[in-house]
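Mind having a look at this structure? Questions to follow.
Every protein chain except one is present and positioned as in the full complex.
So, subunit A:
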């Protein structure tokens, strides 16, 4: 029997098109002719694999089609809010706003009486020399025409931020934006090539000391590629090796350490305690493990020893992202591209997505 016939036979067999007499003949041939039998079995396997692979591919395509369709109709539905709900929702929003102010002031006053817990954003005095650089960069950027926006007033505070998505969402510590003396007038980020971009607050939690912001500029991108790291959804283990990159001064600075306690300041379960050198200006820096997972966001140091550093765990951040006001869709990256890189390579990737956050007030 030639090759084509063998295929034809396998196809007919799978489709159930063989007559009972043909089936009997096939059976006896498979029992007696070993060469034929092994080829026939291979052919059967190959055809049935091709068929099921194909039908699975079509099924997958249909599923993603259904998903797209359903997602599209859903967004249309959410926009329409019956007119008589508006008043109710306005009241609800006001109540929510009041509550967050109250809880924030409580937190803040308790913090003031506590001398050994210091938020590590930079105040204006600490960065006097930054002003000179600022002016220089303003001049430079005017010449380069790279940045149409230039901050006009004095820097109040600086911290560090890092990108959540490449299209402009990023996170920093809330106290960088508001240290209790009121919010700054404007927030800018300064990327490592010195360019300023204006940003606005999208969501924040004073209690967990996190703020999510977005760069104002349309079609903004931090870098060419999607953010290469992912946020850990679970708390990391005690003793995990960690490092951070941030802006305590003009240049990005690297430091490393380990998680020294599962909970943070005064047993705060939403924080980590770490042995990790950190200074003013590093609030909001990412805390990263050896595999390139972001575990937390730097928030404070304890002053008597200056050895303990605290970070807010990323599950708090994920929580905050989930509670985003509607209309803000964050597509967090799914793949951690740092996991197999050396530390040096990880840091050079991180540099593109980590930047100084500056708050201005007239």
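Just so it is clear, contacts are C-beta pairs under 8 Å (C-beta built on N, C-alpha and C of every residue); 3 or more make two chains touch, one makes a residue touch a chain; residues count from 1.
To be clear about the criterion, contacts and distances are computed from a predicted model.
Engineer: Out of "Branched-chain amino acid ABC transporter permease", "Cytochrome d ubiquinol oxidase subunit II", "RNA polymerase subunit sigma-70" or "MacB-like core domain-containing protein", what name does the UniProt record list for the absent chain?
Structural biologist: "RNA polymerase subunit sigma-70"
Engineer: For the chain left out of this view, which of A:28, A:53 or A:328 touches it?
Structural biologist: Of the candidates A:28, A:53 or A:328, A:53 is in touch with the missing chain.
Engineer: One chain is left out of this view; which of A:240, A:298 or A:357 touches it in the full complex?
Structural biologist: Touches the omitted chain: A:240.
Engineer: Tell me which residue among A:232, A:253 or A:320 touches the hidden chain in the full complex.
Structural biologist: Of all options in A:232, A:253 or A:320, contact with the hidden chain holds for A:232.
Engineer: At which residues does subunit A meet the chain that is not included here?
Structural biologist: 3-4, 7-8, 42-43, 46-47, 49-60, 62-64, 66-67, 70, 230, 232-237, 240, 291, 293, 315, 318, 322, 330-332, 334, 336
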